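Shown here: the complex without one of its protein chains, the others still in place.
Labels run A, B, C, D and E following the written order; every chain starts at residue 1.
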Amino acid sequence: MSFFGMGNNNQAVNPQNIAMAEQEVEMMSDIFNRIVRSCQEKCINNKYHEADLTKGESVCIDRCVAKYFEVNQKLSEHMQKRGEARGGM
Amino acid sequence: MSFFGMGNNNQAVNPQNIAMAEQEVEMMSDIFNRIVRSCQEKCINNKYHEADLTKGESVCIDRCVAKYFEVNQKLSEHMQKRGEARGGM
Amino acid sequence: MSFFGMGNNNQAVNPQNIAMAEQEVEMMSDIFNRIVRSCQEKCINNKYHEADLTKGESVCIDRCVAKYFEVNQKLSEHMQKRGEARGGM
Amino acid sequence: MERLNAKEQEALGQVLEAKQLKEYLRMYSTLTQNCFKDCVQDFTTNKLSKKEGECIIKCAEKFLKHSERVGQRFAEFNAKQMSS
Amino acid sequence: MERLNAKEQEALGQVLEAKQLKEYLRMYSTLTQNCFKDCVQDFTTNKLSKKEGECIIKCAEKFLKHSERVGQRFAEFNAKQMSS
Partner (left out) sequence: MERLNAKEQEALGQVLEAKQLKEYLRMYSTLTQNCFKDCVQDFTTNKLSKKEGECIIKCAEKFLKHSERVGQRFAEFNAKQMSS
């Protein structure tokens, strides 16, 4: 490939890099969808009296997202500690 | 491609056509599965006194499918209007 | 194939074999995940008073898994009979 | 779909056959999970009771008939859409 | 992401574009299913009532605004994570 690329081979496409970046994007999108679902359950009144978010709903969403991230962080640390205690993943 | 195909190139397989048709089938199957689930919740008594659909359940299913399609249509139009108002998807 | 393989043909990689084994693993993992979810709903108190499984929860899980497999078996037989009665899947 | 040529339709057919098997297996797993949820409530024993077993079969039959009926309405609707 | 070279970023861009379309369709299907569930309760007729139709639109609007707001908080959080 360096033969054809003639020096710009650092511009070759490594499919593994693409696959890894793709997986990263997929994971972010999975988390995002789960937060949307979770915070909808917690904050949105399903009577739909109006099309806009109420003040209460908006504030609830902001706090809900923050708390979801905190839970995520807390569990990530917990899983790591747990994995180390068992000596492995 | 016409060079290699020599006249029968309208019979060459274009992978993109397959992929698009595949995605179309996947979308149909996704909608179908969602209707099955939604109308089961709305119409089927989960006590299962008998193996057959009752008259009431059958009628409910027919109306439920019709209403689901109407909702789908209504929202498709709404999303399009919304997209246009914002100048793009 | 034994003609071309000349002795070591039993060591060639057949992608279809891999794909089939992969699908088998996927199916097992899908069933496992459904049992985890189902038996969690049936057996685990979602108040989380303690981090360990109680004696009652543990016994419930064992019975739940056994019953899930029995249901799976029963339905597999039922579907087969149903398929035969209709002359094909 | 009618945009595909004969060879493409053949190739698509093979792809769809694999998909159909997968869909069937998924439907079967969902059926099992749903009927387990609705019919099995007693965990004082590890064997299905007669009543639970009957409920499972009725549940499966009802679900399959439900799916078929939805499928019929679905097909009619799509046919109407195509022709309009 | 910053580990990718220009050509790889271009290749990734094409992959993501297809993914984005899929995500949009999935979101739209979920929206439809949820609003149907919350707004349509009457099966004595096969036409949406005026009230059901209004509920559907409000539900969709609220869900979209909810998603957008979650998206903003999500982006802020990721930006903060990157810079720390």
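To be clear about the criterion, contacts are C-beta pairs under 8 Å (C-beta built on N, C-alpha and C of every residue); 3 or more make two chains touch, one makes a residue touch a chain.
Computed from a predicted structure; not experimentally measured.
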Considering all chains of the complex, which shown ones does the missing chain contact? A, C
Residues of chain A (touch criterion as defined above) contacting the omitted chain: 23, 27, 30-31, 34, 37-38, 41-43, 59-60, 62-64, 66-68, 70-72, 74-76, 78-79, 82, 89
On chain C, where is the contact patch with the chain that was removed from view? 10-14, 17-18, 21-22, 24-26, 28-29, 32, 35-36, 39-40, 43-44, 46, 48-53, 57-58, 61-62, 65-66, 69
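We take it that only the chains that are shown with their structure count from here on.
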Give the chains in contact with both chain B and chain D, ordered by label. none
Taking mean CA positions as centres, which chain lies farthest from chain C? E
I'd like to verify one number: the distance from the centre of chain A to the centre of chain E, where each centre is the average of its C-alpha atoms, in whole angstrom. 14
Pull out every residue in chain B that's touching 2 or more other chains. 43, 62, 66
Please list all residues of chain D that touch 2 or more other chains. 39, 57
Contact pairs between chains, per stated definition: A-E, B-D, B-E, C-D
